[in-house]
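Only one protein chain is missing from this complex, and each of the others stays in its spot.
Take a look at chain A:
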Amino acid sequence: MWRLNKVRHKAAGRHGDSLEELKLKRREHERALRQARRDRQLVSKRLLLNEDEDQPEVTMDTNSGEQDVVSLFHKLQQTGSEREARLKALSKALRDPSAQLAFIKQENSMHLLVGFLTGSDATCRLQAVRCLHELSHSPHTNVAPACLPATPYLLTYLSGQSTKFTELCLYTLGNLCPESDVVKEKLLAQGIIPALANCIENQRHNLAVVEAVGFTLSQLLQAKDAAEKIIPMVLASSLPSHLLSVLTPDPDFGLAPAIECAWCLHYLTCSTEDNRVLLAHGALLKCSSLLVSLGAAVAEGNKEEGMELLICPLLRCVGNLLSSCPVEDLSTQVGDVHIVVALCALLQAYLQTQPALARESAWVLNNLTAYSSALCSALLTFNLVPGLIQLLPFSQGINTMILRALANIAHKKKEFCVQLAHLGLLSALCATLKMADQEMVTLSMDVLFMLVVSGPQVAEEFVRQSGLSLLEAIQYNSKGDIRRRATHLLEHHLLSYSVDTPCS
């Protein structure tokens, strides 16, 4: 299992790298990941370390590694009493990528491993699966497929009871999943989904195994064609309810299992627009109430390490589930109106450190306010609007989303418009109307319209804030639809406020 503090140690001082070198490596890695995502090739594997390991050490020189592997292989083919030790040595040697290649090039090497995997010696089984795990983690594309003969057994063992062994089987399968369509199809045919469902059901108490199931499932669900083949099978199984039940983090074990299950749910909700099955399982209710408690924790300053790894997929689930949720069911599905408090807390907390997370929170806020008067009203009642208005300077999608949410509020009732104007939205609009972002300008005009027509006091206030000259200037905007909006407002709604003075 992964403990986040373990990760921290890794990041600091691996192989004697200086801090700068580490930073550089991370940045390079990040760049590579971004490019992979843009190519729709974003895939990761996990390596489960041995108990005695703190960091993945690959210290040996590759040549000797290859030779070790070959000689170990030959020795293992002979019967003898040192098989466990040799298998253990083999698993260590297989950490090295070129040794991995050398191993699978040996004829019958996989057959040998499978033999140990299914043999009567439990320790040998463990070491064999360890070898397979190392192979599954290989960066070479032809290594993992070589492990296919082992998969039916790995799947069978998922219903076993040995924690470490099951974990290794799971992570090995999880690493194999994204390899190729051929591998995926084989695994699906061999029943990976029911196997995962059974495993999580039987091992529900064993959070390390639950985490591993979550990881493996997430690997399956990330496939490009998951929506057609995989997702329907998953939704039909008992997996959704188990995933939801794991979402509440265990205080002792940590966030990791919840993180994996949340990401599974995200892949399920974002791949399709019809989320009725998940809604029926109470997914929206569960995710939103979790966000309420997480938001409260964040607001109090209890930011547990890695919390955003859980918050992010939860936000996405809520956002996408909302877009499938019929309006009538909103109040039952969302439950607590304090969700808006939580979202605003997340927005403020992550604005500087993780603007992308703030942007996603703003998106969810838009979906919450789109068709719900109650939630719009809550934003006003809990006095969250001034804080939102203060976020309107921030670009890259944050201000447009927030302005949409505010527009949603204005759209509901004239009374809301009056309140919004009173809370400072009018003067904020006088600024946003001057922004370079055309979408902001257009949205601002539309919101301004709603405010101005809501009542004479708002129109008067707008005029008092030099709104007329602002609109007159906007009549010279290069974009026709913006000019028309300004003219329309001036001619139809602000006429009585214009003063015609003769010039000197």
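Methods note: contacts are C-beta pairs under 8 Å (C-beta built on N, C-alpha and C of every residue); 3 or more make two chains touch, one makes a residue touch a chain; residues count from 1.
The criterion applied here is as follows: contacts and distances are computed from a predicted model.
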{"item": "Chain not present in the shown complex, as UniProt names it (candidates \"glutathione transferase\", \"F-actin-capping protein subunit alpha\", \"tRNA (guanine-N(7)-)-methyltransferase\" or \"Zinc finger protein 511\")", "value": "\"Zinc finger protein 511\""}
{"item": "Full-complex contact with the absent chain, from A:Leu148, A:Leu235, A:Ala299 or A:Met435", "value": "A:Met435"}
{"item": "Footprint left on chain A by the chain that the document does not show", "value": "2, 4, 7-8, 10-11, 23, 26-27, 29-30, 33-34, 37, 40, 42, 44-47, 56, 215, 222, 259, 263, 267, 270-271, 273, 305-306, 308-309, 312-313, 316, 319-320, 322-324, 327-328, 351-357, 359-360, 363, 366-367, 369-373, 393-397, 399-401, 404, 407-408, 411-414, 431-432, 434-441, 443, 445-447, 449-450, 453, 468-469, 472-479, 481-485, 487-488, 490-492, 494-495, 498-504"}
